[in-house]
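For this depiction, one protein chain was excluded, whereas all remaining protein chains were kept in their positions.
The chains carry the letters A, B and C, assigned in the order they are written, with residues numbered from 1 in each.
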Amino acid sequence: MTMLGDRQQLAYIASQAADARVNVELETEGMTLNIGPQHPATHGTLRIIARLDGEQVVWAEPSAGYMHRGYEKLTEVRTFPQVTALVNRIDWLGSFANEVPFILAAEKLMGVEAPSRAQHIRTILFELSRIANVSLFLGDLGVQLGAITPVFFAFRDREYVLNLIEGATGGRFHPNFDRIGGLKDDLPAGFIDETRIVMKKLRTFCDQIEDLLFGNEIFQSRTRGIGVIPKDVALSYGLSGANLRASGVDWDLRRDQDIPMAWNKTDFKVITHPDGDSFARCWVRLQEVRESTKIVDQLLDTIPAGPVMAKVPKIIKVPEGEAWVSTENPLGEMGYYVVSQGDQGPFRVKIRSASFNNISIVPWLLKGVYVPDIITILASLYFILGDIDR
Amino acid sequence: MFPLSSTTDTPTEAPRDTVREAELARILEALGAGVVDSLLKPNDDMWIRVTAETWRATAEKLKALGYTYFGYVSAIDWLPSPFGKSEDDASGPSGERDSTIKQGYTGGDTRFQVIARLVQPFTTIGINIKVDVADDVMAVDSWSSVFAGANWHEREAHEMFGIGFNGHPDLRNMYLPTDFEGHPMRKDFPLLARIVKPWPGIVDVEPLPGDDEEEGEAS
Amino acid sequence: MAKPKVPGMFKGLGVTFATLLATAKNGADTVQYPHEKETPPIRARGVIALHEDNCTSCMLCARSCPDWCIYIEGHKELAPPRRAGGAPRKVNKLDRFDIDYALCMYCGICVEVCPFDALFWSPEYEYSEPRIADLLHDKAKLGEWMQTVPEAPELEAGAEKKGKK
Partner (left out) sequence: MNAVLFASDLPYWLQSIFRVLGGLVAVLLPAGTVVYLFLFKMLSFMQSRLGPMEAGPYGSMQLFAEVGKWLQKEDIVPANAQPEARIFKMAPLIVLASTFLLVVVVPFGPDALFTDFETGIFYALAVSSISVLGILIAGWASANKYSLLGGLRAAGQLVAYELPMVLAVIGVVIQAGTMNLQQIVVAQNTGSMFGWDGIGNPYVLTQFVAFIIFMISVQAELSQTPFDMPIAESELVSGYMTEYSGFRFLIFFIGEFATAGVFAMIASILFLGGWGVPFAWFGWTTIDSVDNWMNFAGPLILFAKMMALVFFIMWIRFSSPRLREDQLQRFAWKVLIPISLVNIMLTAVLKVAF
């Protein structure tokens, strides 16, 4: 402003004054709406403070931390096996997937690699937890947008997947099945046949959801063009998973990363969508469930025989070093930066969870939308509170 | 204590990783004197440590070099915990514990380090960037103007470690109450849950009456 | 031949109506819980059972518990010798073995680390209490659950046979 010439400055002041007059005339008293911490749309305890003008959001800001459990601190007083039990509570809907990157990071530090049968079973369970997680998202999406039926379909069919996970690992939600060097146990008999049947059911479920929700004109009018995230913004916020791929970024860590898992032995499509809006994000997730069922089917055919556990000492001491491993989790890229100083437990674990980055775009995204669109956008970004707060 | 399995203790010839070597050379050239130290583990990852003055410039240059995907920003407190580690008795005497600071990859001179990770989209080539945080300054430049996603990560690091980020738009607490005192992720911040309860590792077996032999800790 | 495009809304109506008919015909997918029960899988981690005779109160489980929810006390005792004429053995006798199920996070680490096969998983799940303090179960109660511990399941084809722990 100091650099402006006199006439420019006068013109500037005049325009400011004119704006102010118009604003005073039109201005209505704003309202601050507190969405959450207890609100059905935040499925958990996220709080969104929104400044409204009528039903339009002027400014919004999520306030996380109502479920902060301090996992990064807790890992410092636990041994590696105990941390495994802890981390599968981060994203509680796809819990097996949380264990994998942590275990892989520890294995990397130890220089151990799980036997190929263990890698296969890990990948199967990983994809099953993705299906369990995302199918619930598809049902929940309906509830957020006012359709009450899809969520019951989702709970119905997710149950079959959870039964599989429970049958194999013993835990419905928190399997704690991964061990450094392999798996706790082999699959129980009958798992493969059962899984094939369930995968068929899940594909039917996807068709039902597609007919019930995605094909619905109301659903489309609610989600298309709402909350558009351009590619470069998505990258600079560190968005990941379906949120990133819905912005047209063809990047999937399952395909593009060389880690000791069995994805590279399967043939699957990475789903992308060019639009970057809420519909694209939901649609990408729906298609990913389909792809996951196909991945599981392929892996079931090719499970190699052999042990599920590499030779590791009974008391695990991880050599000094630092390692970063991230995988394509149901919610996006989940990574662990593990620092070990040669003890039984890690020295520091940085948990890079997908939802934390995914939700940090919310203040940018919510400007100027309507109150119902807040719900749509939050639902389509898909976060799990445990994954934000850790 | 136990020998590791045979797959690990044979020191094989480290395989060459030409892609990452070229990348690291490119980065070192672009950053010039800002880099204090660098490390490359073939087929794994790259680490560099930069000076505090060039911290923000590093982000800009790396972004220009194609590292446009923001991973995270966080910090590490290298002080060994005075309350012991993993299964140790946190309420026990802390005098015997080793308190010498042992730094990680690419070294460091200070107790606190900020660590960040950037990735080249569509590949998995990422880079871990560390910077020392001097104890008397306790602040580095903010990345939030370069990577929008750094905003929240820096807020988290600020409240958890007490590290300031110069130029950050608002460093409010994310998780903790506004009037919370202390920085929970610092190693000298006690984890209360492990202190208020008696440590369960004490073998609580009464010896036989008249039994002189002291059992001590079983393990 | 392209099918005529049905508006999405009517497809959705079709889905719900088909489900209505299917439920009327085949019955619901839900279980009327107190009247009928689902059997949990063999491996289900329902509750931890204690085989008291095997326990030597070595405290391994209590130490490795991430939540510190196992409380053990014991004393030493003289037991009759194994062979006739031998010296009496010193054994650890359990006085107290409590698990606080309000704290337990069902990770199963204690069952795994137990070197003497004293802890087992049982799929039993009906032990909720109206008061949280009542979830602290003692060794008598944990011993009762020993009855419900199933045999380990058969393994899937291709699994390596190994000596069961």
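One rule holds for everything that comes next: a residue touches a chain if its C-beta (ideal position, glycine included) is under 8 Å from a C-beta of that chain, and two chains touch if they have at least 3 such contacts.
Treat the numbers as computed from the prediction; the structure is a model and nothing was measured.
Engineer: So which of the visible chains would the left-out chain be touching?
Structural biologist: When the entire complex is considered, the left-out chain reaches A, C.
Engineer: Check each of A:Leu212, A:Met334 or A:Ile359 against the chain that is not shown and name the one that touches it.
Structural biologist: Looking across A:Leu212, A:Met334 or A:Ile359, the contact with the absent chain belongs to A:Leu212.
Engineer: With respect to the chain omitted from the figure, which of A:Val83, A:Ala114 or A:Val143 is a touching residue?
Structural biologist: The single option touching the absent chain is A:Val143.
Engineer: Mind pulling the chain C residues that touch the left-out chain?
Structural biologist: So the residues of chain C touching the missing chain come out as 9, 12-13, 15-17, 19-20, 22-24, 28-30, 32.
Engineer: To test your reading of the contact rule: which positions on chain A touch the chain that is missing from view?
Structural biologist: Counting only chain A, the missing chain is touched by 31, 33-34, 39-41, 55, 142-149, 152-153, 156, 212-213, 216, 218-219, 221-222, 370-375.
The working rule: only the chains that are shown with their structure count from here on.
Engineer: Using C-alpha centres only, name the chain that sits farthest from chain C.
Structural biologist: Taking each chain's C-alpha mean as its centre, the farthest from chain C is B.
Engineer: Between A-B and B-C, flag the pair that has more C-beta pairs in contact.
Structural biologist: Most contacts of the two pairs: A-B.
Engineer: Report the chain ID whose CA centroid sits closest to the centroid of the full protein CA set.
Structural biologist: A
Engineer: So what's the Cα centroid distance for chain A and chain C, whole Å?
Structural biologist: 29
Engineer: Calculate how many whole Å lie between the centre of chain A and the centre of chain B, each centre taken as the average of the chain's C-alpha atoms.
Structural biologist: So the centre of chain A lies 24 Å away from the centre of chain B.
Engineer: Counting only Cα atoms for the centres, state how far chain B is from chain C in Å.
Structural biologist: Roughly 37 Å, centre to centre.
Engineer: Chain C: which residues touch two or more other chains?
Structural biologist: Answer for chain C, listing residues that touch two or more other chains: 64.
Engineer: What are the residue numbers in chain A that touch two or more other chains?
Structural biologist: Only 78-79 qualify.
Engineer: Taking the touch rule as given, give the residues of chain C at its contact with chain A in the complex, in rising order.
Structural biologist: It is residues 7-9, 11-12, 14-16, 19, 29, 40-45, 64, 66, 105-109, 112, 121, 153-160, 162 of chain C that touch chain A.
Engineer: Quick check on the complex: what are the chain C residues that touch chain B?
Structural biologist: 57-59, 62-65, 68, 70-78, 90, 92
Engineer: Taking the touch rule as given, give the residues of chain B at its contact with chain A in the complex, in rising order.
Structural biologist: Residue positions touching the partner: 1-8, 43-45, 47, 68-72, 74, 76-77, 80-81, 83-88, 90, 102, 104-105, 115, 117, 121-124, 126, 128, 147-149, 151-153, 160, 173-176, 184-185, 187, 189, 191, 194.
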